[in-house]
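Accompanying notes for the structure given below.
Only one protein chain is missing from this complex, and each of the others stays in its spot.
Right, chain A next:
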Amino acid sequence: MTISIDSRPLNIGVLALQGAFSEHVIVLNKLANTENISKVIEVRTKEQLGSIDALIIPGGESTTMALIAERSGLIEPLREFVKTKPTWGTCAGLILLSHKATNTKKNGQELLGVLPVTVSRNKFGRQVDSFTISLPSPCLDAVTESGNSNSFPYVFIRAPCIIGIDDPLVQELIVLPTSSPAEEKGDIVAVKYKHLLGTSFHPELTNDNRWHQYFINMARENI
């Protein structure tokens, strides 16, 4: 398979139904010149979705976003979009992209069902269990300036976690260190699958833009 890199200016959307969408918009606007982004668009309608090359689904409450998307007639267009277009889900966005989620509200919740992983909502507990951790991140090497450390300051807020990988093509990008010796493997908190990126954490709450650069590079390879 040859990968053709598309270098034309991109329109990148951020789903703006609820949650921390403006944080992503601010980071993308900071990167607009260096990464050749022509427009950053807050997406609330089908028309806006139609005008973008790649999408970020932000953190927030996944149940809320799913319900608003449904009532705004956006669920089906979103399902179509994420089938082929580069999309990154952070936290709630990861839950929405996944094909299976546990610990959901009674009656379950709508998912876009395109990322073949099983996600456990609020895996780490309630807000008092939210945490930050700095970890080496070899996947960011390509966007880390030479000579700099590749560790990244991760922020987890009532975070979900990937508890099952349901397709061998899913790549694990970041795995947390084990919390006890009894554990064989730490929790998976970032995965890549074809044109999709899913992360439990919130790079948009840090000053470090490398995960956004990583996604933009990924988007260019998959348009």
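One rule holds for everything that comes next: contacts are C-beta pairs under 8 Å (C-beta built on N, C-alpha and C of every residue); 3 or more make two chains touch, one makes a residue touch a chain; residues count from 1.
The definition used in the following text is that contacts and distances are computed from a predicted model.
K.L.:
Given the options "Monothiol glutaredoxin-S12, chloroplastic", "pyridoxal 5'-phosphate synthase (glutamine hydrolyzing)", "Agamous-like MADS-box protein AGL80" or "Protein LST4", which would UniProt use as the protein name of the unshown chain?
P.N.:
Listed in its UniProt record, the absent chain's protein name reads "pyridoxal 5'-phosphate synthase (glutamine hydrolyzing)".
K.L.:
Just to verify: which one of A:Ser7, A:Asn33, A:Gln127 or A:Ser149 makes contact with the chain not shown?
P.N.:
Residue touching the absent chain, from the options given: A:Gln127.
K.L.:
Given that one chain is not shown, which residue among A:Arg44, A:Arg79 or A:Lys194 touches it?
P.N.:
The one listed residue touching the chain not shown is A:Arg44.
K.L.:
Tell me where the left-out chain touches chain A, residue by residue.
P.N.:
Interface with the chain not displayed, on the chain A side: 16-23, 44, 59-61, 63-64, 67-68, 71-72, 91-92, 103-107, 121-122, 125-128, 130-132, 155-158, 202, 205.
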